[in-house]
Structure formats: C-alpha cells, structure tokens
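For this view, one protein chain was removed and the others were kept in their places.
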Amino acid sequence: MEVTEASLLLRRRLCDPSYIHSIFKSSPDGNYSKLKFIISNSINEACNNSVLLLGPRGNGKSAVLELVLADLKVEHPGIISVVKLNGLLHGDNNNGLKEIARQLCLEFDLPFSKMASSDENSELLIDILRECGLAHKTVIFTLEEFDLFTQGKQRVLYSLLDALQFLTSQAVVIGLSCRLDADQLLEKRVRSRFSHRKLLFITPLKDDMQRLLEHLLLLPKETNLSSIYVVEFNSRLYKILDSKEFKYHLKKVIDIDNNISNLVMFLYRAVCSMDLKSGFLSLENFKKAISYFHPYPKQESLRNSSILEFYILVCMNRLDAKEQISFNFNSIMNEYKAIMDAYKTSDNYTRNVCLRAFEHLLERGLIMLTDNNVRCQSIEFRPVKSLISPQELHQALKAYNPCPVLLLKSFNNECFK
Amino acid sequence: MSVSDSEFPLKEFDASDHNLQKASLQKPELQETRPKKTKRKIDMSSKNPLVDGDSEELTDQHYEKLRLCAFNETWSKIEITIKDVLEKINISLFEDVMKWISESFKEIRSCRGEFVRELMLSYPIVTDMICKQIPTALILTKNMEFVDDLSTFQELSAHLKLNGCHVASLSSIDFTTKKGVGGCLRSLLRQLLVASSDAADIFVLASWYSEQHNCNKPIVIVIDDTEQCSGPILAEFIAMLSEWIIKIPILLVFGVATSLTSLRKLLPSDALQYLQSCQFTSESPQARMNSIIEAVLVKPSSEFIVSHKVAVFLRNYFLRHDGTITSFIQALKVACSKHFYTEPLSFLCCDLVDEDYEVLLAKKVESLPRKLLDYAFCLPSCEGKMNNGTFKDLVQGIFELKKTRRYWSMVLMCLLEVAKLNKLQLLDIFCEAANPTSFKLQSSSHLQAPTAISNTIHDMKIHGFGKNGFINRIINKTRDLQVVQLSRILKTWEGYTKEICEIQDKLKDLQTLLNATDNDTRLKQQLSNVHRSTSRFSSFSGKDMMGVNEKVALLMEGMVRDYMKPIECIPFHEIICFSLVDMLQEALIGDPRKTIQTDLLHSHTYIQCCCCKDKNTLLPSMHDTSIVFTLAQEHGDLVNLHDWYESYKSIILSSRTKARRKFNKSPASKKGKVSSALSDSSNLNEATIQARFCKAVTELQISGIIRMPSKRRPDYVQRITFGL
C-alpha cells in the first residue's frame, strides 16, 4: 500500500517542474534569488523593469519564475497581479493585446469585451497601468516563448514597453526564451525601450546533479509513510547512488544530454519500473531505464529495413562513390540492374517493387528528395540523396544477421578498394 | 421570293468555294472534281424560283415545312434508337457493378458485426490489414477520349442510387492541390447530407452515417476521371477513408480511361495497397459504334442512309480524328439535317416503314407540283433511264428503292453474323458494302468470261473489293467454320431472309445436309473414341464437312451478287441517301490554324468591298492585319521588324505617289510612342501608321501566328505557323 503511495509521490515529484527546481531556491547566487531581487526591488522602488530569462529548454526558467512569483505573492499580498502570455498562443499583435486586456480585466474585475479593437485594448492597458502606478500595485507580465513575440511587427512588445517607458508605474516585463540571442531579434525601437538585464539558465553542474538526485528520489520523513520503510528506502537509495556502477550509468545519461529534463526522464523511467512487491528502487531499475535510451535513431531504423531496401541503399552508396553529383530513382535502378546482371541472384525484382522499397526508405527518412517538387513530375525523376554515411551502412550490413554475401560484396568493392 | 430559296445559292456557293480553298491547301489534284456535282445541284435548286414567280412561294414554304418536320421525325427516331442501343450496352456492366457492390458491402457488414459496439466510438477498430482495404471498382472505359464516358458514369450513379446506395460522384475538379482533402470532403458531404453543415470533416460523415435510416446502405463514391486527379490528394483521401472503412463502409468506383499502369503511376504504393480493387471493362468504342451503325444505318427500319463516300468519311473521321461516339452522332445529325435541307424531295422518304406506306406515298406524290416531279426525273441517278416519267414511275421507283434497300441490309446482316466470328468491324464492311463502283465491277466480272476477269482484277484491287476485301474475307471465313457455328449461323440467316423464298429453300436443304453430316461425324467421333484411329476418320469427316461449308460459301456469294445492290445504283436514291461529303467535312473539320491563315490571305472573299477587287496585289484599302500577314509571308521564320514595318508603310502610303524620305527607326520606337517626325503632306502621320502596325502585329500574335521578340533577338519576331 505505502509502496504504491511512495511511487506515486516520486512520480508526482518528477512530473512537477516547480518541485524539481525548488532545490535551487537555497543557493544564494542562483537565478532564483537574482530574479526575486530584481522583481522585489522594482516593487519596493516603484519603478518599471524588464528582464530576460534565457537558457536551453528544460532548465527550469518558467519553473523558477513561478516559484519566485508564488513567494512574492506571499510576501506582498494583494499588490501583485500577474499577466501570463505565451508567444505560441498570443504571438500576433491583436491576439496578444486582447489576451493582456482579458487577463487584466479578470484581475481587476472589469467588464471585458471581445469586440474591442487592439487600439482600445492598448488604451485599456495604459490606463490600468497608470492606475496601478497610483495605487502602488505591481503588474508582472511574463512572456513565455519570448522569441515568438519578435516575429512580425512586434506591436505587443512595443506597446507594452512603450507604456512602461513613460508611465510612472511599477510593472515588470519578464521574457523567457530558449534562444540565447532573443534580444538581438528585437527591433531598434523596442530594444531601446528594453533594459538589457538577462538571467542565464545553464545546465546544472556535477554536484548539483547529485543534490538534485537526492532531492528527487529521497522519501521525506514527515509523511504518512511508515518511518521504517522510509529509512530503509533511503538507505538503499544512498547505496545505489554511491555505487560505482550507478555513477557510470549516470555519466552515460549526462553524456547523451546533460539538461535536467533528460535526467528527469531517466529517473522517471527508473521509478516507473520500480518493483511494487519489494517496494524499493534497485540498480536494475536504473539499468533498465538506461537501456531504453536510443542514442542512434538512424541505426535503429536502418536495422529495420529489408534486404531489398538495403540493396537500394547500397546502390545509392555506389553512385555516391562514383562521384555522381545527383541521381534519381532511374539511375539507382540502372545501378541495381547492373548488380543483378553482374551476379545472378534471387533478389532480382521488378521496377514496381523497387519503387515501393524506395518509398519505404523515404518514409523512414533514410533518404530524402533534394528538390521541392517544382515541375510536379513523377517521383522517379526527382533527385534524391542518401542520409546515411557509408560507415553506418557498413555497420548495419554487418549487424544484419542473414545478410546476403552478395550485398556485402557489392557494397565493399565500391567503398573499400 | 422566299427566304429559304434565297439562302440556297449563297450558302452552297461559299461552301463549295471553301472546299476549293481547302483543296488548294491540302491535295489539289484530288479535290478538283468534287465541287462540280454540288454546283450543278445548286443551279437546279436556285433556278427553280427564277423560273416560276412568287405564285410558287406558298407551295415552296409548304414543302419547306414538310421537309422540316420530316427531318425532326427522322432524327428523333434515330436519336431514340441510339439511346436504346447505348443503354442496352451499358446495362450489363451496371448490373455487374451493382452485384459487386452488394457483395463487398456484405463483407464489410460482416466485419461491422464483430465491432458493433465500437462503431460509435472515436478510436480506431483494431483489425488486420485485410479489413482496412477499400473495395474499389476500376472501370476501364477503353477510350482515351473522355467525352462518351461522362454520360455513362452519370447513368451508372443513377442506376446505383436506384438500387439503394448513397451515391456521390466526384470528379478531378474536387481533387486539386489547391482545395486539398477538405475540398473533396466538402463536395462529398454536400451531395450526401440533406442538411449540409459548414464543417467539412470525416466526423460529420461518420455521425451522419450512423443514423438509423442511413446505416444500412453502402456509400459509393464515383470518380469518373481518375487520371486527372492530383495524386497526393487522392492518396491522402484514400488513407483517410481506409481508417474509417469499417465505421463508414465506403466503396470507390474509379473510371480509368487509359490503363491500369496510369493509376499505378498516379498513386504511391502505400495508397495503392489500401485499394481492394476489382476491374470492370465497359464496351470498347468500336463495339458501341458497330451496334449503333447496325441499329441506325443497316436495319431496314431506318429511312435515312448515307452514301459510300459519306460513310467512308465518317469512318475516317471516327478512326482518325476523334474516336468519340458523341462527335460521330453529331456528324450523323449534321448529315441528316443537310440532307433534308438540300434535297427538295427528301420529305418523301419519311415513314418508309409503315405498312400503309403505299397509300401515303401515292397521296404525297399526287400532290407534287410539276416542278418537283421534273426535278425528280432529272436526278443524276435516273438521267437517261426515264425522262418525263409520271407519278406512277416515281412511286414505283421508290418502291424499288425500298425493296433493294431491304435486301441489301438483309444480306449485310447475314454477313455480319459471320463477321462477328472473326472480329471484323461492321463499319468497314458497311463501307465496302455501300460501295457502288465495286459492286458494278464485281457483277460485271461475274458476267464476263473468266479470261476477262484478269483485267478487272486490277481495278478491283483499287476499289478494295478484291481478295483482301472484307466481304471476301467473310466468305472465305465461312469455308472453315465448325459445324455448330455453321448451323447457328444458318438459323439466324433463316430469320433474316424471310421474304425471299428461294434462299429459304436453299437454307432448308443446307441445314438438312448439315445435320446429316453433323450426325455421322458425331458417330465417327464415337467410333474414333472406341478405337484410337482418329486421324483417318477425322480427315474423312473433315472432307465432307468441307462440302457443306463450300455450299454455304457459294450461297453467300450468290446472295451478295444478287441481292446486295448498293443503294447508289438505284434510281431516285438521292431521295433517301445523303452523299454531299464535302458539305459534311466542311461542317465538321474546321481546321482553325489553317483557315485563319488562308482567310487572312483572301480577306476580300469575306469583306466583299469594291475597293480591293484585285486579288494578287496588296492595296492600302485592305485590312491592316491581312496586309501585314501577307507581307510576313515573304520573310523566313524570323521577320525583321524594321523591314516589315517599312514595307507595310510603303504599302499604306503607296496610293500617294510622291516619294517620301524614310525615317529609319529602331523597332523600340514602335511601342506606341508618338514620334515627332510627321509625314508632311499626308493626313496620316508616322504615329498613326505605327499604331496601326502595332495593332495588326498584336492581332497576329493573339491569333498565335507570330511570337514577340525574344531577349536574344530584340528586333525580330518569330513566325510560328505551319501548313502553308
């Protein structure tokens, strides 16, 4: 019973970014405290402000932001109101302004009219901001996918920042983006109104990782779980975490991709495969979790292709080796026929079948057509190129267990002679 | 004088004149003789009103009316027969398709039965691939031309509707990349749903189909021109349908004009594998054509027939130009109307088939005015035979005509029976059978002593009634027929040749003989089965089989010789037989690219102005475009704009004799820009000339005769015309 509860707890943690990143609260020079400082001093000094949170995906920009906001709401009750925008949804002008107006109306329970034009909306925005300035209320705009706001004429950003420019209110604009050059995308008039304060979210360091693991996996003392179980669980976990083997696996995971979300996925898999009878995480769980990583997707789908498809790949490879600049299905077909005539074999199929195999390869994304079909002519004339290197192909051929000798031969005598 | 009469000469005139021009375009030496006959006829018909004054007006109008309604009557009859024939051809195909539909729908329902609970739910029903296939009927209309099949597919969908399917007929217009899949879904829904909703998605269709009154019928989608659909969209559509096939049992009917490979080229393999396809073939156009000819031209019931030349023309028009039944029927209609229009006596031929025909005809002929009677007796077919005959003769002649016609078609039907066995086209046989010259030769050759035949052989070759003539082929064919076929054929012949008793008798004893031989051959075969010496017996039986076949062949030859008299050898045949091939050709094959050019060269024949009578010199009074075009003839395929312009100007100004200094301008300046230089002494200045020149050249360009200057040669236009 409590085992399922424990696993539920762990799952819930792993699925909840704000919990994951709450670990970075404590560190004094972390982004958390920086951001909090920025916002709170703009609240205290009653000045407008704007900041960019930049960093690769899954490093907890939005999570940290939420934590900060939550805490600030607790500290200054009633004077903070948040407007959340997402570039994906509210990227274009009137859409964004409308959304701002809607949320503001919701906040200060004013009547909101869908029909309002974008000018009216920006009017409303300015008015509200002014009011807030007088009433010493803070409005915080969070723009997720900040880079998407910079597409088009950037009217949302402009009207927002412009309002902040001359109004003596206390509003904060926080942009989140996974593009590190997000501020370079801004127009001049917008950039001039933007304070270039940036917080960079980099992937955590080694020891952070260690702390993060414990933070995520250790069962808390103060729950309705029986303390014996908790202690047992944690001690076993400590053993695993300290074990050499686990470190090795962890290193592999991090080598594949060292951002947090990848780690979380790894842990999630481990937790999911936790055996509910024993009720303890074991090293096997982690091993299994790592076994699910497919670092070489090409190889995977290459391994899945049939012999005929291999023949076609080999033919393309030969054509490549002959320094033919570009080739299409017809030339591949000639090559194929050449092989078939050279060595008598059972794998001599008609054009239709080969074309089907060719289409399969296209679907798998092992080869691609290099033109955008301008002359709208049939597929066999369109130039095509192979997306797998000879080495990959060679490995795949060797791995393919009933691989016909002829295939390897016709492959080798082109490449390695 | 009446409008109609005044119309005759003029129309006839420029029609024939046109043929002259055409001839000069194509093969002059062949054409020379043609227009004579028409000319003569024209004089005749145009002479009549001049002879007797406007007292005739009334009667003329009266006969106009008679001919008109005769035409309407005849043509409506023909139309109906054609329609019936085509329906008869199609119905079997339709029933096959319907049968197939109900069977495959039954299969789908059996699948539905298992998943009846899931049917309403959103997620796909887990089945194996076989159940995901869409039953698809590929109807091969064996004709690249698409026109005939449109009607076929409309009738098909009507037929299916009648048999209780939901039918939606899409076409290539719905499968364009612009509209995408949404487009075809929308039109699909618009046809199926009574209350059409704005949303066009498959879910609407599903929920519509799941309603009580819909869910026990199959949905059939008929796409009549599959080749023209855009492949990707069609593939996407198919993929979508295959996901829903169990929830929405949709069956596809594809019309494939050319061949299956075209479909294979159109669709990618994974789309193809969703089609559980089953092919039907509709009748080939030749077969349709044969049955139409048989019903319309061969059957004695028809009252309007065409001469040999017209038949040949129609045949070539069908085989060479466009193999569409539609255009053939149109040609027939044109011929018919022309016939009744030009032939004063043509109204006599209507209702030739009624039994109390004699009385009617007698009445009609009695009431004929003298003028028409004379006209009848100096028809080319009975010139010299009988002059200033009486009503009786005319009536008699027409009876004669009718009789021969009947015999002729009778023999032709007999021939046809055999021809069906070795796949000869009725059209060819018809053409040959209607050929008067060959008939004359042949009959003569039979009368002559065998020595004399040799010299006729050669002309027979020319006229195609020789060893390799179709009729001969058929006769030879009869020589090696099986017993069974032979007896069947004899039966059918008996059916045809009721009214000629001697043939009947011959057939009778032939059949008895045949039965006898048949019996003892059978007996012999039994013997041969008993002891294994088949060869001797078979050869023996074969020998006296030969005897029977020989007799039949002889009989047929006899029939052909005695009874198959082409209509054109009979006096008064003009009354029911249409022979003005030129008029028909004129009406059917308008040859746009050539006619444009010729007409530009001979513009004065149309603009019959007094100012430019002189044909072979260019006059400024002529139309600019024709001047420019005629000038362009002197150049090669590249025309230097400047020279062209100069020569044009010189012609325009040639009326004014005073010499004028030429401005050598760059062709760039001809682009409508008014040049400052004015030609002093004339009212038309440089600008006007240039403007006119530009206009003319542009017209030439629009009519596709020249192409504008290219980048490489900015000062040359390209002549892109052929056929002159």
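A and B label the chains in the order they appear, each numbered from 1.
The rule we apply is simple: contacts are C-beta pairs under 8 Å (C-beta built on N, C-alpha and C of every residue); 3 or more make two chains touch, one makes a residue touch a chain.
Rule of thumb we're sticking to: contacts and distances are computed from a predicted model.
With the options "Origin recognition complex 5 subunit", "cysteine desulfurase", "Glutamyl-tRNA(Gln) amidotransferase subunit A, mitochondrial" or "Histidine-containing phosphotransfer protein" in hand, the undepicted chain maps to the protein name "Origin recognition complex 5 subunit" (source: UniProt).
Screening A:L308, A:I339, A:I367 or A:L393 for touch with the missing chain picks out A:L308.
Touch with the chain omitted from the figure is made, among B:H62, B:H321, B:K508 or B:H602, by B:H321. From the options B:F105, B:F153, B:F340 or B:W493, the residue with contact to the chain not on display is B:F105. Those residues of subunit A that touch the chain absent from the view are 4, 7-8, 11-12, 14-17, 57-62, 86, 88-90, 95, 99, 144, 261-262, 264-265, 268-269, 272-273, 276, 292, 294, 297, 300-301, 303-308, 324, 326-328, 330-331, 334, 346-347, 349-350, 352-353, 356-357, 360, 363-365, 375-378, 380-381, 383.
We take it that only the chains that are shown with their structure count from here on.
Remark: subunit B residues 264-265, 268-270 touch subunit A in the complex. Those residues of subunit A whose C-beta lies close enough to touch subunit B in the complex are 352, 355-356, 359, 363, 378-379.
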